[in-house]
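In this view, the complex is presented without one of its protein chains, the others remaining in place.
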Amino acid sequence: MTVESTAARGKPRRAAAQRTAAKKTGTKQAAKTAAAPGTAQAGQSAQAPEMVQLLTPEGERVEHPDYAVETTPGQLRDLYRDMVLTRRFDAEATALQRQGELGLWPSLLGQEAAQIGSGRALRDSDYVFPTYREHGVAWCRGVDPTLLLGMFRGVNHGGWDPNSNNFHLYTIVIGAQTLHATGYAMGVAKDGADTAVVAYFGDGASSQGDVAEAFTFAAVYNAPVVFFCQNNQWAISEPIERQTRVPLYQRAAGYGFPGIRVDGNDVLAVLAVTRAAAEHARTGQGPTLVEAFTYRMGAHTTSDDPTRYRDKEELAAWEGKDPILRLRRLLERESAADEAFFADLDAESDALAKRVRESIRTMPDPDGMAMFEHTYADGHTLVDEERAQYATYLASFADHEGN
Amino acid sequence: MTVESTAARGKPRRAAAQRTAAKKTGTKQAAKTAAAPGTAQAGQSAQAPEMVQLLTPEGERVEHPDYAVETTPGQLRDLYRDMVLTRRFDAEATALQRQGELGLWPSLLGQEAAQIGSGRALRDSDYVFPTYREHGVAWCRGVDPTLLLGMFRGVNHGGWDPNSNNFHLYTIVIGAQTLHATGYAMGVAKDGADTAVVAYFGDGASSQGDVAEAFTFAAVYNAPVVFFCQNNQWAISEPIERQTRVPLYQRAAGYGFPGIRVDGNDVLAVLAVTRAAAEHARTGQGPTLVEAFTYRMGAHTTSDDPTRYRDKEELAAWEGKDPILRLRRLLERESAADEAFFADLDAESDALAKRVRESIRTMPDPDGMAMFEHTYADGHTLVDEERAQYATYLASFADHEGN
Amino acid sequence: MAAEKMALAKALTSSLRTALDSDPKVLVMGEDVGKLGGVFRVTDGLQKDFGEERVIDTPLAESGIIGTAIGLALRGYRPVAEIQFDGFVFPAYDQIVTQLAKMHARSLGTVKLPVVIRIPYGGGIGAVEHHSESPESLFAHVAGLKIVTPSDASDAFWMLRQAIECDDPVIFLEPKARYWEKGEVDPSGIPGPLHAARVVREGRDLTLAAYGPSVKTCLAAAAAAEEDGTSLEVLDLRSVSPIDFDAIQRSVERTRRLVVVHEAPVFFGSGAEVAARITERCFYHLEAPVLRVGGFHAPYPPARLEEEYLPGLDRVLDSVDRALAY
Partner (left out) sequence: MAAEKMALAKALTSSLRTALDSDPKVLVMGEDVGKLGGVFRVTDGLQKDFGEERVIDTPLAESGIIGTAIGLALRGYRPVAEIQFDGFVFPAYDQIVTQLAKMHARSLGTVKLPVVIRIPYGGGIGAVEHHSESPESLFAHVAGLKIVTPSDASDAFWMLRQAIECDDPVIFLEPKARYWEKGEVDPSGIPGPLHAARVVREGRDLTLAAYGPSVKTCLAAAAAAEEDGTSLEVLDLRSVSPIDFDAIQRSVERTRRLVVVHEAPVFFGSGAEVAARITERCFYHLEAPVLRVGGFHAPYPPARLEEEYLPGLDRVLDSVDRALAY
């Protein structure tokens, strides 16, 4: 993540007055599709299937031969509510960063359908390994959104108990969590549990060796893991062409498990495809790669400036495919929600934003001695020694000030 | 590599008399071919093409729709000679290890066709990055075989100049060299040269993240590199099923370049396929993955004991597909070689073995001070300091002994 | 089980066997640990007896091994991962340093990572490149890891058991040159603390601090020195993170001189940390600077040069002489 933080900083501790601290860039041919040297064993899958879509940008439901979701109006409203509240929370967090309350915020703007659709496809007993952008998935898992803010405010490195909601901590080192998910899923298989494990990662992450190794381990041990790649077209400033020259979902075949591309801005399609992949995992059929084709509508993080590297037109085109808008169109088209619903949701959004604002302003800074906690579970004499020395050091100021 | 060396060891230097120094391990379902969750986008390529073969185990030439080699009897004899001499050299090295002259030897027994076929497909200006087992490729590149022995005797870590024959040093860390090859090929492309770069690696290596990253970089930059995987069915004690559940050549498609499987015990097919892949690279069409389907007929190295993990029957079956035998059958069938040729070759083999034996016995041990050479090209004061201190230390014995 | 004399490698096998026996959550994983029993046969027979679900041959990918071990630990397992040789741990370095070491702290203590990484390390076996290195410094600098290394069969047995029982990640360094050294192992004994140093030979004139393969070298040096009338104390540190500085301090306060010996390069090695801290703690006791004997600032050399490179008897005694000359 890119971080040049503007968060408010503390002051030097030492009181003595005289001691103040100063305290799309393709190279030639890169995107070219190479022909096989003579045979039909070409790298390019010539007839790449369309991505799965069940709801068009215009809000029309469409059929797919293999995937379907039955939905009641209530379920459609629930999905809509999830996406709206997630977007509102996200916007509020961005605002809080601008106000200096957070050091950084990675917005999920535009990826609500990919996250809510996949998050809602899971059972409580399933287990999720997110990147740092899965605020919508966290929402579905029941993680209180205010807990997500701590690490971006700088009061902790992850403020929730992964086991309370089967939602692991955010992982910042790109791709690393895909192996954790695979190992966890290997354990699930050993336990004989019918649990699916979901590893989220980005299009950029697909280039990391760890992700490839996760594919290999998952395939060899037939681990019940869903590799859920949100291809939001960008890895900071690099377009997808810097990572691959064929669609990402095709990578799975070469490791021996199914890969599928879904319209990541279509919450119904994501729900259907993720449900199938999770069930595939739970029933002992092994891993699946789901590529959710979506778009990062905002900056990479609040530190980023996308105007340096991408065109307005691209953004505008994707705005027409907005995931929330299209579900709203469906709700309206099917009269599945009345005005009261939208009004209530507005009020609920405002209340959520207010709660988030209030909670951040009352979030306590950690105590200095917290540095010495939790490095080890079973203790370490050096930590004890350093803790004691630091306490003595701190006490020396108290002495000075006391005098 | 597995090394519990029996190489002869030196004695402590200090003279003062009173101071003496004392398979198939698949977990459930691992090899199972998973069905796609609903669609045709399955991981398994259902109609995997046959591997390319131009010469049957019985020594019959067969046609292939896409690959062919025209050969004169002389060329066939040359290929035969290459393979026979390589095997003889390899056997001699194994014998020298048994005699304590080498610490270790990784035999290429069984892989002669894969190595000679690919090695002979290249031009002098092409560049090769080997693993530690490419003695046959080294032979084709014109590297004196005795130079290969140094690192296994323990007198150096690689005894040839990579630039004299465009044959890089052996790389022991599995997979690392595939990235070097890719980077080198990126440089070739920048230079506008019509050079192919070949990265050798094994079936086990295919699991390393570095190899996947090499695929990604090669594809994205359309680098002129041939990924030549000798699938010899084993990575020490682990069968190929521990690394993948689909044929390895299929991995390439997911990265956007062609992959092809060739009969790795058929020198003509390997020659044809590698020629095409190298030409593909030289003409700006980018990378290819060639999977040479072959067999490690010996132990992993002289330290290994394959009877612990694989069946005699498997070896016996592969002996029927011996790469040298089948070319001999062709030579005989086509009367392309007379008895004098075979007799001469026997004599040449003996002479080679003798030369190898003699050269190893006269190979000097490096001087102790050599430790301090070549860590840096431009010098380093700490190395200078340690060199001087060590020289003083050595001199202190001379003083003692002098007294 | 009665006390028995066995090679260090066999003590490790026996330790793994009892761990697998006593806790169904313990797993053994790595390259070639199954039918082959590992390239040093440390896992010999374990897959046969405990099955492929508990003794797991992995794909050839070290980052994958450690990354999935982390996931297995999160699921409640206690994986014991083998890295085949010292020089092959580096593809897993990111997973070890940024994930394994930090995850307990990152989670504010809510998740535990009881992962043991077994690594045969050190030189002296005449091997090719990457098979003789001593990477302990590269892990010791990283908070969140513990690092231990036995020097004899009994410690091999007990320390591995303790490492597996520990709720923190432990790098377990096995002195491969000592795999075949025999020693008494009493599985009914009661082990001391995992991270305590041990005086393996008492002496008056100078302390030699060492660990793993260098302990034997130091004992030989002490024996040789005795014939010269010099009395050397030998301390087996046993743990590199944490280091038992109290024990070193106690010894140095008596002997007033210290030489630290390890195979890893001296520059930024364990000896530097011991020298710095002991000099701080014992400034008025030391009669000589703490000296260090170890590898040079050069890649581990080809086998025919390793005698020169390694801190053998003669180089140890040379430093002892230098320290005594102060």
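So that you can tell them apart, the chains are marked A, B and C in the order they are listed, and the count of residues begins at 1 in each.
By definition in this document, a residue touches a chain if its C-beta (ideal position, glycine included) is under 8 Å from a C-beta of that chain, and two chains touch if they have at least 3 such contacts.
Since this is a predicted model, take the numbers as computed values, not measurements.
Here the chain not displayed is in touch, across the complete complex, with A, B, C.
When the missing chain is restored to the complex, the residue among A:103, A:117 or A:183 that touches it is A:103.
Contact with the undisplayed chain is limited, among C:130, C:195 or C:315, to C:130. For the chain left out of this panel, the touching residue among B:82, B:213, B:263 or B:279 is B:213.
Interface note: of A:173, A:193, A:315 or A:345, the residue touching the hidden chain in the full complex is A:173. The chain that is not drawn here is touched, among residues B:190, B:333 or B:361, by B:190. Considering B:176, B:269, B:290 or B:356, the position touching the chain not shown turns out to be B:176 (whole complex). Residues of chain C in contact with the chain left out of this view: 63, 87, 90-91, 93-94, 97-98, 101-102, 105-106, 129-130, 137-138, 140-144, 241, 264-265, 267-273, 275-277, 279-280, 283, 288-292, 296-299, 326. Residues 156-159, 161-163, 168-169, 171, 173, 176, 178-188, 190-191, 209-210, 213-214, 216-217, 220, 373-378, 380-383 are the ones on chain B that touch the missing chain.
Listed by residue number, the positions of chain A touching the unshown chain are 1-7, 9-10, 12-14, 18-23, 25-27, 103-104, 150-157, 172-174, 204-205, 207-210, 235-238, 242-243, 303-305, 308-309, 365-366, 368, 370-372, 375, 380, 382-383, 386, 390, 393, 396.
Keep in mind that, in the parts below, only the chains that are shown with their structure count from here on.
Chain A and chain C have centres, each the mean of its CA atoms, that are 39 Å apart. With centres set at the average Cα position, the gap from chain A to chain B is 42 Å.
For the pair chain B and chain C, the distance between C-alpha centroids works out to 34 Å. Touching two or more other chains at once are residues 209-210, 213, 216, 220 of chain A.
In chain C, the positions touching at least two other chains are 53, 58-59, 61, 63-64, 91.
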